[in-house]
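Showing subunit A:
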Amino acid sequence: MEYLGLYNYWIAVVLLMTGFYAVIAKRNMIKKLIGLSLFQAAVFLLYITMDKVEGGTAPIFTADGAGQIFSNPLPQVLILTAIVVGISTTALGLAIVVRTKEEYGSIEEDEIQQMDGQETDSNEGSPKNSDFFVSARKPRAEDRNV
Partner candidate 1 sequence: MNLIFGIFLLTLMLITGIAVVRAKNLFVATTLMGIFSLLLAANFFLLDAADVALTEAAVGAGISTVLFLSALSLTAEQEKPCYGGRLVALGVVVITTLALLHATLDSPRVGDINAPVHQHVAPWYIEQTPILIDVPNIVTAILASFRGYDTLGEVFVVFTAGIGVMFLLAHYPHKKPHKPHQGLRHYLIQRLVGRTVIPFILLFGFYVQFHGDFGPGGGFQAGALIAAAIILYALIEGTDTALTVIPSWLLTGMVSGGALLYSGVGIAGMLMGGNFLDYSVLASDPVAGQHLGILLIELGVGITVTGVLLSIFFAFASRKHF
Partner candidate 2 sequence: MSHIDPILLALLIPAVGALAIGIAGRINDNLRETVTLVTAGLLAYNVWGIAPEVLAGGRPGLKLFDVVPGLEIAFNIEPLGMMFACLASGLWIINSIYSIGYMRGNKEKHQTRFYIFFAVALTATMGIAFAGNLFTLFLFYEALTLSTYPLVSHKGDEKTVRSARVYLGILLATSIGLLLPAIIWTYSLAGSGDFVLGGILEGHVSGPTIGLLLGLFVFGIGKGAMMPIHRWLPAAMVAPTPVSALLHAVAVVKAGVFAITKVIVYIFGVDFLFAEPSSGWLLYAASFTIIGASLVALQQTNLKRMLAYSTIAQLSYVIMAASILKPLAEVGAAVHIVAHAFGKITLFFAAGAIYVASHKTELPQLAGIGRRMPWTMTAFTIGALSMIGVPPTGGFVSKWYILAGAFQSDNYVAITTIILSTILNAAYFLPIVYMAWFAREPEQDRVEHGEAPLPAVIALTITAALTILFFLFNAPVLELERQIVEIPQ
């Protein structure tokens, strides 16, 4: 039983690292984001695990139950915020992925890297600006050459 009380932590740690692994090892951008979500979710679990008090209950007063033991509300507050931060990051990341797909036609990082590499090797004079932005820029000689 001594270590059973740490089971939550251990799962959180292993999950954390599963997500972390996905972020490092995967080349697919969406997969990376999924890994990132997993990673963050595991941290949430780590925090929430702390708040539990044996025999306690969620920190909300009820009309009748005065003198109850409450679990710690503070980690919950923090994680509420962290969840929001997580989804915000994910949303932004997805937007970037979508734009990347539109510009490169791929969301695999190594393929993209390859494309960028070819760009500078073969085609140096012409910056491959996203067509998105060309309208915003003054027409320039290099663009005309392309």
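The working rule: a residue touches a chain if its C-beta (ideal position, glycine included) is under 8 Å from a C-beta of that chain, and two chains touch if they have at least 3 such contacts; residues count from 1.
Inclusion criterion for the candidates: all candidates are chains of the complex that A comes from, given by their letters.
All values derive from a computational prediction rather than experimental measurement.
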Complex partner of subunit A (touching, any copy) among 1 or 2: 1
Residues on subunit A engaged by candidate 1 in the complex (per definition of touch): 4-11, 13-22, 24-28, 30-31, 33-35, 37-38, 41-42, 44-45, 48-62, 69-81, 83-92, 94-99, 101-102, 105-108, 110-111, 130-132, 135
